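My structure is below; once you've seen it, I'll send some questions.
Of the protein chains in this complex, one is absent; all others appear in place.
Moving on to chain A:
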Amino acid sequence: MPDVAIIGTGIHRFGRFPGKPALSIAAEAARDALADAGLTWADMQFAVGGSYEVDQPDAVVAELGLTGVQFTNVYNGCATAGSALALARQTIGQGEHEIGLILGVDKHDPGAFTAEPEDYACPPWYGEMGLFLTPKFFGMKINRYMHDHGITHETLAAVAEKNYRNGALNPNAHRRTPLPAEKILGARMVNYPLTQYMFCSPNEGAAALVVCSADVAHRYTDKPVYLRSVATRTRRYGAFEVHTPSASVAADHVPAPTVDAARAAFEAAGVDPADVAIAQLQDTDAGAEVIHLAEVGLCADGEQNELIASGATEIGGRLPVNTDGGLIANGEPVGASGLRQVRELVLQMRGRAGERQVPGEPRVGVAQLYGAPGVAAVSVLST
C-alpha cells in the first residue's frame, strides 16, 4: 500500500466549553487543519469523522459546506482515532480517493465514563456492584504491575508531573498549571495507588488532519509526515482487561492488545521500536503511561523507574513522551484524543511545536491508544 502523507493538522483547544455545540468545536478544528494545509473543504474528496457523543459527526457539513463529499463516521472506543486513520489509509491506499480530512470530536460530561454494562458483554450485577468502572481497572492493573516490576509511587508522580509541565507549554491543553510531585502524591486517593492528579478527565475538544496520497504530498507541503502504518487489536483470551468480570489463569503472560497492535504496526511500517524518537502514549492515568512504554516495546518491564528518573521521557530527553501533556494535561474527548496525539507528532516532526519543540526534529514517532473493553491502536509515523 502506498504511504499516506499528513499535510495539515488542526485542533480546537481541549477543555470545557459550556453552551458551545460539539459540531461547532469540530468545525473549528477542521478549518484549522484545512488552513494549515492551504486547502479548502471543497478540495476534500472524502472525510472520516470519529466521536462517542455525536452520533453523526458528518453533520459538520452544515458548517463546512454541503459539498456532497463521501463522509464516513467511525467509533471504536478510545481507539476511535486509530480506526479513523486506518479507514483513511485504506481509502487512499486503494486508490478510491487522493485527499481527505480526518476529524475527531467529543463533548463529555465531567466524571468517569458510564454506560450500560450489557452493551459491553457484562451482566447487570457487574454495574450494580460498582465494578463497571474504568478507573478501578487502571488502579488494579498498575498495582499488580508495581508488585511484579518494582515500579514506585514516585515514578507515577514523576509521570504526572512531567505531563502537567508539558501541558503548561501547550496553549491548547486543558490543564496548564504545573504540579509538583509531592502535591500529586498527597492528593486524594481515587483508586489506589492512583491519586486524583494522576488521572485524566473526560472533557471536550476536537482535532483534525488533512491526509493525501504520498505521491502528491509535495504539491501541498515541503514537509510531509508519512503515516507508515496503523494497527488496531482487541483483547485475547486470558488478558487482564477493562470490564472483564473474570479472566483465565490458564493463559498467564497473555499480551495486552497494545502489545499485539504495536508489533503489527512496527512490522507493517518496517520500523524497529528502537528507532522511535518520540512517542504519544495513552496516559489515562500515570500508571498507564508507565505500562504502555513497555507494552509498545520502548523499554523492558521494570526499566521505567530509571528511564523516567533519568529524564529520558522529558522534552529534552532521548525518548520524549507526551510532549503536549498527554491525556493527563489535555483530558480525553474520546473521538479527538488520538488525532491530538498524531497532530503533536506531526508538529514535532515538522519542527513547529514552539516552546515544547524537542531538539533535532525527530524522524520516527509512534502514537498509541488503549481503552475499554480491551481495544488498542498503534500508529507509526516518519518523515
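The rule is short, and it goes like this: contacts are C-beta pairs under 8 Å (C-beta built on N, C-alpha and C of every residue); 3 or more make two chains touch, one makes a residue touch a chain; residues count from 1.
Everything below uses one rule, namely that contacts and distances are computed from a predicted model.
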Missing subunit (named according to UniProt) among the choices "Multicomponent Na+:H+ antiporter subunit B", "OB-fold domain-containing protein", "Phosphate transport system permease protein PstA" or "Arginine ABC transporter ATP-binding protein": "OB-fold domain-containing protein"
Among A:P124, A:P171, A:G270 or A:G354, the residue in touch with the chain that has been omitted: A:P124
Of A:N191, A:Q304 or A:Q368, the one touching the omitted chain in the full complex: A:N191
Residue in contact with the excluded chain [from A:F17, A:Y75 or A:F240]: A:F240
Candidate in contact with the missing chain, chosen from A:Q90, A:T177 or A:S248: A:S248
Chain A residues that touch the omitted chain in the full complex: 110-112, 114, 116-117, 123-133, 135-136, 139-141, 143-144, 146-147, 150-153, 186, 188-194, 196, 199, 201, 237, 240, 244-250
